[in-house]
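Before anything else, here's the structure in question.
With one protein chain removed, the remaining protein chains of the complex are shown where they sit.
Chain naming follows the written order as A and B, and within any one chain the residues start at number 1.
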Amino acid sequence: MKNLSLRKTDPPPAGKGKAAQRSIFQKLAAVPHAFWTVLFIAAPMLFVLYFAFTDTEGNFSFSNITDLGQYTNVFILSIAFALIATAVCLIIGYPLAYFMSRQSPKAQKILMVLIMLPMWCNLLIRTYALMALLDNGGLLNSLLGKLGLEPLPIVGSYFGVILGMVYDFLPYMVLPIFTAMTKLDYRYIEASHDLGCNAFQTMTKVVMPLTLSGVVSGVTMVFVPSISTFYISQKLGAGKIDLVGDTIERLFQNVSTYNVGAAMSLVMMILILISLTIMNKFSDEEGGMVP
Amino acid sequence: MNKRFASLLLALLLLALPVLGLVSCDDGVGDTVTLYVYNWGEYMSDGSEGTLDVNEMFEEWYYETYGVRVKVNYSTYSSNESMYAKLSSGSVHYDVVVPSDYMIERMIAEDMLAELNYENMPHIGNIHPDFFGPDAIYDYYDPDNKYAVPYMYGMIGIIYNTTMVEADDPSLGSWQLMWDERHTGNILQFNNSRDAFGTAQYFLGLDVNSSDEAEWRKALEKLKEQKHVLQGYVMDEIFNKMENGSAAIAAYYAGDFLAMYENNEDLEFFYPAEGTNLYVDAMCIPKTSRNKEIAEAYIDFMLTEAPAVANAEYTYYASPNTVVRENEEYIEYMNSIKEGGYELMYNTDTVWTSSYKNLGGEQLIMFNELWEELKSDIQVGLPIYIICAVILVILIGGGTFLGVRKKIRDRY
Partner (left out) sequence: MKFLSKCYIGLIFFLLYIPIVVLIVFSFNESGSLAEFSGFSFMWYEELFHDEEAFSALRNSLVLAVSSAAIATVLGTFGALGLHRMKRRYIKQPIMTLTNIPMMNPDIVTGVSMMLLFVAVATFLDTRDLFGFGTLLIAHVTFNLPYVILSVMPRFQQLDKSLSEAAQDLGCTPSKAFFKVELPEIIPGIVSGLMMSFTLSLDDFVISHFVSSPNFQTLPLYVYNQTAHNVKFSMYALSALIVAVILVILLVVNFAGSAADRKSRKGGRS
């Protein structure tokens, strides 16, 4: 109350005057959160940095980074698999999301539940189910055998691992695109038809640019877990195809290789950061195109 | 979501918190002592499918004898290396662990194991004199018998599926089968460094405990050469894969073959003629144990007849315990699984064997590096490069196209 008169005369000052009215409680509300982030997010990252640049005795060294040389192929393969899996997810997922958004509202709701169910279902279970189905002695190959066909050796092959990624992460691609599609105003499409666009032109000139933000978040949500997975490659690669995730997991099973493991995590983090920045640039460029 | 419903939900969840907290605390109530046992997977009778639950038996027996409630916290690992890593990471403590010979040697050398007090183990005499005592042959890992009580032993051999490998296959009987190109994609190798290198070393006639790096390199080259015929490197996943015919050939521990045979009678087994590995797994108490006496009582309890027989029948591994080896019912049981099953497990004399010894510090580092080299030996392949190049070109092309188009539009 005491400030009432003051406020009437002065224009409300943006900074200090207002803050003075806040109780101590509100001022300090972010303190525990800030402490938490520093302690449990910043500090662990510093530990990764520390381990990446020290040897087992704790002396500063670059040897962990140079030791990563022997994992060049592992890195290339991981990036390649993640790229391919993301591309396949996009090729399959984009039309799927588009067709889904063209269904009746009730069907859309059911399809939504159906696409979310695998997402909420634990990844380990789905991966294991897929492996059990595709294994040489699994249902698929025993059916093929009964039909007198050659068995397909999927488990333990590159194809198997990529298939596992696509299967596991496809919903992450479909859902954001689908959300973007449902937000898309149908009148734009009608307008483009009226203005003489054919179906293909409508697709490339109207629908695609307007759903690009969905594509960008879908791509991120498939690419990041694909490049860092270890369970999928363990099960569908049968322990033979080691990706970055597998290697990090193995290196952290042994105290003496923590340092190399930390260096590897650091490199992967930087790789992902770079790709995310590039991705975001994509969506920014497209952002202001259509009002 | 309307607000009232939302706040109700919030209140409910917050209420649930203390309730769940209470539930979760109940194992800390009273004077119950928890005994942490860390063992190989599938390595102790656990009460599944009508077997005895030996841990529960121990808990009951201990309560009846000493009036103290003990809860056995039983967890499992799939290789010596992962057990060692967990134990040495300093993040956990265990009261009983069951490492293999070479790992026991290493843990003794690194002062990780506690000396046992045999006064707390009245049944130690049940162990066969070949495995424990002054005349023992198979106590090379702990010659003074200070740290370890043998639990099971066995040999490594090759399991194969008779429907997929012809009976007259020339490679049968030899490690050559594991390298046979005709079975490409159907062979499983160990996913633990020591045993995987062991297969190559026995095949090549090398010393598994060699101190010569060049010899290890030879084994590495052999393993790299094998990689393209393999389906994968696995540990206990092998059970399912061999039982359902997902793989045709695998090197594994003899006892586990009987377990698989029980579920799939098409499987067969042999000890390779070039020689193979004999291992002893023994119960030890880490220095960090907090309940050493209870741990000793636990180890002793596993030496008594009922649990010892139950464990031997559960694992099918060979037991160094005389009350098991001479138990008629047990012999009959082993033979009922497969004709000659008992013989298969206990005839350690028919094939030349050696055992793994601990490798010294520097050698161990070299050995780990070789294993990393094997695991990271991956061929990317031209098709993968081409596909990636295409994707990248489309990405970059698309990006520049969009950028250029935007710039052109911005001009207007």
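The rule is short, and it goes like this: contacts are C-beta pairs under 8 Å (C-beta built on N, C-alpha and C of every residue); 3 or more make two chains touch, one makes a residue touch a chain.
Being a predicted model, the structure only gives us computed values, none of them experimental.
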item	value
Omitted chain - touching chains that are shown	A, B
Of A:170, A:207 or A:238, the one touching the omitted chain in the full complex	A:170
Of A:129, A:149, A:195 or A:278, the residue in touch with the unshown chain	A:129
Which of A:181, A:222 or A:238 contacts the chain that the document leaves out	A:222
Residues of subunit B (touch criterion as defined above) contacting the omitted chain	1-3, 5-7, 9-10, 13-14, 16-17, 20-21, 23-24, 34, 36, 38, 41-42, 48, 73, 75-76, 78, 86, 89-93, 235-237, 239-240, 244-245, 259, 288
Residues in subunit A touching the chain absent from view	1, 4, 14-15, 19, 21-23, 25-34, 36-38, 40-45, 47-48, 51, 92, 95-96, 99-100, 102-103, 109, 111-114, 116-126, 128-130, 132-133, 135, 137-139, 142, 167, 169-172, 175-176, 179, 217, 220-222, 224-231, 235, 245, 248-249, 252, 258, 261-262, 265, 268-269, 272-273, 276
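We take it that only the chains that are shown with their structure count from here on.
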item	value
Whole-Å gap between the CA centroids of subunit A and subunit B	34
In the complex, subunit A residues that touch subunit B	70-71, 73-74, 76-77, 79-80, 83-84, 87, 135-138, 153, 155-156, 158, 237-242, 247, 250, 253-257, 282, 285-286, 289
Residues on subunit B engaged by subunit A in the complex (per definition of touch)	81-82, 85, 88-89, 185-186, 188, 191, 227, 230-234, 237, 241, 244-247, 365, 368, 372-373, 375-381, 384-385, 387-388, 391-392, 399, 402-403, 406, 409
